[in-house]
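One chain of protein is taken out of this complex; the other chains stay put.
Chains here go by letter, A, B, C, D, E, F and G, matching the order in which they are written, and residues are numbered from 1 within each.
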Amino acid sequence: MSKIEIDQERCKGCGLCTIACPKTLIKIGEEINRQGYFYAIWEANEQCTGCAICGEICPDVAIRVWRDRGESRT
Amino acid sequence: MSKIEIDQERCKGCGLCTIACPKTLIKIGEEINRQGYFYAIWEANEQCTGCAICGEICPDVAIRVWRDRGESRT
Amino acid sequence: MNSDRFYYNIIVAGFGGQGVMVIGNLLANAAMIEGKYVTYLPVYGVEMRGGTANCTVVISSQQIGSPVVGKPHAALVMNLPSLIKYEPLILPSGLLFINSSLIEPKETYRKDIEIFSVPVNEIAIDNGSPKLANMVALGAFNQKTKLVQMNSLFVSLEKVLDERYHHLIPSNIKAIEIGAKFVQSLP
Amino acid sequence: MNSDRFYYNIIVAGFGGQGVMVIGNLLANAAMIEGKYVTYLPVYGVEMRGGTANCTVVISSQQIGSPVVGKPHAALVMNLPSLIKYEPLILPSGLLFINSSLIEPKETYRKDIEIFSVPVNEIAIDNGSPKLANMVALGAFNQKTKLVQMNSLFVSLEKVLDERYHHLIPSNIKAIEIGAKFVQSLP
Amino acid sequence: MWPFECGEIVENQEPEKILAKGNEAIAMAAMDSRCLLYFGYPITPQNDIPEYLSKHLPALGGEFIQAESEIASINLLLGASATGARAMTSSSSPGISLMQEGISYMAGSELPALIVNISRSGPGLGGISPSQGDYFQATRGGGHGDYRMIVLAPSSVQEMYDLTCLAFNLADKYRNPAMILGDALIGQMKEPLIRRKCAKMDLPVKDWALTGAQGRKPNRLKSLYLQDGELSEHNWKLHQKYEQMKKEEVRFESFFTEDAKLMVAAFGSMARVSKTSVELAREEGMKVGLLRPITLFPYPEKALYDLSQRVKLFLTVELNTGQMVEDVKLSVERDVQVYFYGRPPGSLPSPEEVLEEIRKYYG
Amino acid sequence: MWPFECGEIVENQEPEKILAKGNEAIAMAAMDSRCLLYFGYPITPQNDIPEYLSKHLPALGGEFIQAESEIASINLLLGASATGARAMTSSSSPGISLMQEGISYMAGSELPALIVNISRSGPGLGGISPSQGDYFQATRGGGHGDYRMIVLAPSSVQEMYDLTCLAFNLADKYRNPAMILGDALIGQMKEPLIRRKCAKMDLPVKDWALTGAQGRKPNRLKSLYLQDGELSEHNWKLHQKYEQMKKEEVRFESFFTEDAKLMVAAFGSMARVSKTSVELAREEGMKVGLLRPITLFPYPEKALYDLSQRVKLFLTVELNTGQMVEDVKLSVERDVQVYFYGRPPGSLPSPEEVLEEIRKYYG
Amino acid sequence: MELVFKRPECLIDIPFHFCPGCHHGIAHRLVAEAIDYFKIREKTIGVASVGCSVFMYDYFNVDVLEAPHGRASAVASGVKRARKDRIVFTYQGDGDLAAIGIAEGIHTANRGENITIIFANNGIYGMTGGQMAPTTLLGQKTSTSPYGRDFTSDGYPIRMAEMLATLEGSAFVARVAVNNPANLMKAKRAVRKAFQMQIEEMGFSFVEILLACPTNWGMTALEANRRVEEEMIPYFPLGILKERKMADYL
Partner (left out) sequence: MELVFKRPECLIDIPFHFCPGCHHGIAHRLVAEAIDYFKIREKTIGVASVGCSVFMYDYFNVDVLEAPHGRASAVASGVKRARKDRIVFTYQGDGDLAAIGIAEGIHTANRGENITIIFANNGIYGMTGGQMAPTTLLGQKTSTSPYGRDFTSDGYPIRMAEMLATLEGSAFVARVAVNNPANLMKAKRAVRKAFQMQIEEMGFSFVEILLACPTNWGMTALEANRRVEEEMIPYFPLGILKERKMADYL
């Protein structure tokens, strides 16, 4: 099982991660952060492969990714 | 019979006309003009075709050309 | 600047992108329509992106000298950095209007001014137009201060908004009204 | 500028390309070698091409103030425009040295100065080095004025000419000597 | 086509009061002065000018070029103005620095045109806040050689409009580039504006313009003078022109001079702030006046000199570390004290802060 | 490598007297001051500098770039100086105008380097004859914003050398660009020159230089300051630096001051001409002196002020239509008469012509 | 679990000021990753341009110099000539490099300066509020081309990579995009390659990155991202345009 962490105060709610995640595990939430943005939330989910695509695409470097197995990244 | 006229005070003695004339009718003389240049002189000569190549090549527009017959220029 | 003459100035401040400039523009235009002298002065951060943005509006019955205001009668602050910057400057017994969606009212400190909090983002979101938080704030602020007539604000929308956005005028009006209503409904 | 001190200045003028600057340089360097204070000041026409060129050399036993000379002791003119420009400026009883190859001596007008004509182009051509008319002029001028020793001029050639032209030093020396001899041979 | 009737186009305009930005007022005034050629490169805080003109010039048959740089802008302007057409560019401080060579050429070739500097903070990239740090550059010639621009310093949105109209006229009258020197404050602020005709001016025919040598000798526009003494003469001719401007074109405004014991001198945006300070001072009973130069070149030397016969205390207020104060010192009587309150850019002084300074020296 | 010993390299040089051009003296001094980086674009009358350096820098392991323009030159210089290395550019008036933005950035980012202006006639293309028409530009900042350069005005070939060495030192001492302001006269003339060490100066370590953030925090060199008040503070800091220069770095030379009734004030080439005029005047029995500012910024205000306690007649002589005369007026006591004799470029005044003016005012 | 994706060390831990969905953030990160990869942080000197990326010095944990608008390539050349042993790069917008700075860009490439230019092409002047850039597409509306870019008066969008590739002096020239994971991975390789070229002293390297500017395109982040694919890439084709295999002075 892999996981990601979204820094909710850094997230600007652009949504790029939501379309990039091959498993569509991320969506924009309904709460605003201190900057007034609706931030992204990760649906903690076993499906996450830790592929890090979400991290790569995030313009605000708001995502960190942990991978469980020693699989090589895409 | 065609002829040319070299403006001796305008000529700077560069010699371009001397190598351009297909009949080699022009050479650099041994006198200097008021600017101190050895100017070009035309050997008045029946061979001149009035082709105007000398005029075309002269950087100082120091040559005028008259053509006798109605031949077209080269 | 005699007390018998009308003279009032406001600073509106927030993040770039929160639409604080539009608030200032609408106030100024509305006051102009109502026959007042006005100045509107925006201040941006770096050329355009990021940082904070604020604007100053002066409304007066006389010709206006300085459009720069050292000590405003009122400050409408949309985020925390603006609160920190402008709270100390407000004239005694002036008005501090805070957007409590992004600022905790407890972050204010002055006792000699009136502090008035409205959760403008929440209100806007609740009304389905999260992008119009600034209009909610304007409506609430004007309801509170009665600086200009609401109708002058509505009329000004057409002058202030770019033509591209004219189709949004009705929803802007609605947001202003919602802001005003929120204030009216306060106990 | 007392008369017991040495102070002399010269203007050398001609077309760009006639080598007047080299004349000035050689005079200045030679005088420096001989322990004098010197200034050399060139004046060009447009950036480089065409037009006239001239230079001023001041030689003195004292520190030199102005390198600009209003009224020269001597003018060495290589062409007609230079004659027209500098003849009027020469100090009374000064020297006007003209290149009679390009200037008719009759084109001068002053009576209160010494006019000295040398057909430097012809001399140079006759001696097979038409490009060294300037050196002929220098030799003749210095023979006439005895401003510096001929040898100082020869030694200066190495300093003044670009290395590329050092192989031409002997012919330059020869041309200077020919100019000097021409003057010596005058009646 | 020449000379223009000032503000002809405006006639069809109803004199409605609109809430306009200073920058937009310039753009409107340009169009109303029949300037249909604009060349410029984007830079904050003056982008409203090109944006407005890119939108409105095409309909008038004008040309809007967003140039690749300020250097291209000033040279496009040089070319366009050489044809006798009215033309303009606008920029802000760093961009104006890049135009210095071109401006020197335009002055040297005696080409009229409008250059707008909505200046911002320096040196270097500095910031986009208001600044008066380009006063020297504008009035002393930041480019090489002896030349001057006509420099007008508006201090309200209405003046942004009015002085732009005037600048075109003065440029044409003197065959010289003219500059509007505003700043981020006066360019960005909004105030009510009325588009109105400016006073008519008799302008010389542009017989020097390059339009093709048809039925006349070729015209040449250049700044290179190589004949002996020719360049000196040209420089003296320019100098005479500047002297004439000093005689005929000085403009300034003053308040509360009659009984003033201390005069504040300030231009543009700082004159606005200072005006309130002076009013506050009067409320406190201090006899303080304000002199506001409208033309920075020619400078109101005489007005200051005359005033200084009576008033012996001057306070120059600038949004920099001391530039116009030199002109004040050079103008006033010798026994006058000239103080300086400078704020380098980065923050704006409030009227209260200037009042503080007034109190300090009035004392 | 830092701080440099002044003129170290020269030690191996025998102090031979050579007949050198002013421009070449600058180039030699640069090399002798360990300036091994040159960036420039050709322009008359200063081409001897790049030509000399293109020939001699490679052997010293230096870099010579003929840039594509003066704008590239000043920005190459900006980059090189940011590494802490000594570097220079040179140009003449129009080229210097093009550098104004870059100079403003360098001053704003506090980058030391040498900029040489061997100025020529303006405005515009003007001509290549000597001119002092760039005095304002050099001393007031032709670029935008409040900043100053250290400006040195040599008046002999030896000084072209000596002041170049000094300029590098002062630039490093103050982290500020320095300018040598010569002209076509002083750049093109030849005089005997001795390459000699210049006085040693304690120079601060360049801990701000960009060399890679190894074992330290990253260094940033910039002129953009956006935090509230930050830019004001930065401007005041620069201002303090300029004030310090005024205290510590003023240099001037004077002749015949003791009993002078009239002082001529002139710099650079015109000081040379004027010196002869003053000597001629003395020969005629007139009590005339000469004051020659060597630093144009900081200006010898105090020297002039002190002198003006005694001498009540000043004649400023310039190769322009009136620029330095403002500094003279701003410096002297209030009861002093300051006259001006200006010659715009295009022809040089002779010592006799200046003498004529002296006679006129000496009265 | 292993932390497989995190902020590169070369990027200081503060939030970007960029607008939501702005690709500058991705491009910045790619550069930072390349610097980390080659472990050259302590010998790298960055040159910031004026544009939305002007705050580069706040983000990169390396020595940074700010250049006047358009002049970053000249400034970087000056840095490099003074310190040939350092790694020098610029990060320049399209207004910066293709408009005001085109002369410096071309001549820097032509001289084969051994530096790296990251060219952030978003077809717009971001920082100044959305004016037309030299790379704005035909028909595109901007605040100074309100009726759409028209080639008869505004000219054509310039393809910088193609132009620089024709110069003898350039060693590596590529155009990439970061709008989807596949393009992003290629972009990462290109940026890395560009630095590698410099480290190996192969000469001038240049990577043009197509970026979305949602704010000034007047779009949401997702719309803007899509426009990169649909409108920009067709006019600005991706790929490596030039790659010198050996320094030609070897």
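Please note the rule applied: a residue touches a chain if its C-beta (ideal position, glycine included) is under 8 Å from a C-beta of that chain, and two chains touch if they have at least 3 such contacts.
Please read all numbers here as calculations on a predicted model, not as lab measurements.
When you scan G:L30, G:V47, G:L65 or G:I102 for touch with the missing chain, the hit is G:I102. Screening E:A67, E:M179, E:C198 or E:M245 for touch with the missing chain picks out E:A67. Of the listed residues E:A80, E:C165, E:M179 or E:L348, the one in contact with the hidden chain in the full complex is E:A80.
Residue-level contact of subunit B with the missing chain is found at 1-3, 9-10, 12-16, 19-20, 37, 50, 52-53, 55-61, 63-68, 73-74. Within the complete assembly, residues 37, 39, 63, 65, 67-69, 71-72, 75-83, 85, 87, 101-102, 105, 109, 210-215, 218-224 of subunit E touch the chain that is not shown. Summarising the interface, subunit G meets the missing chain with residues 99-100, 102-103, 106-107, 110-112, 134, 151-156, 158, 162-163, 166-169, 249.
We adopt the following convention: only the chains that are shown with their structure count from here on.
Between the CA-based centres of subunit F and subunit G the separation comes to 39 Å, rounded to the whole angstrom. We define each chain's centre as the mean of its Cα atoms; on that basis subunit B and subunit D are separated by 36 Å. In subunit G, the residues that reach two or more other chains under the touch definition are 18-19, 54, 66, 68, 127-129. Residue positions of subunit C touching 2 or more other chains: 46-48, 51.
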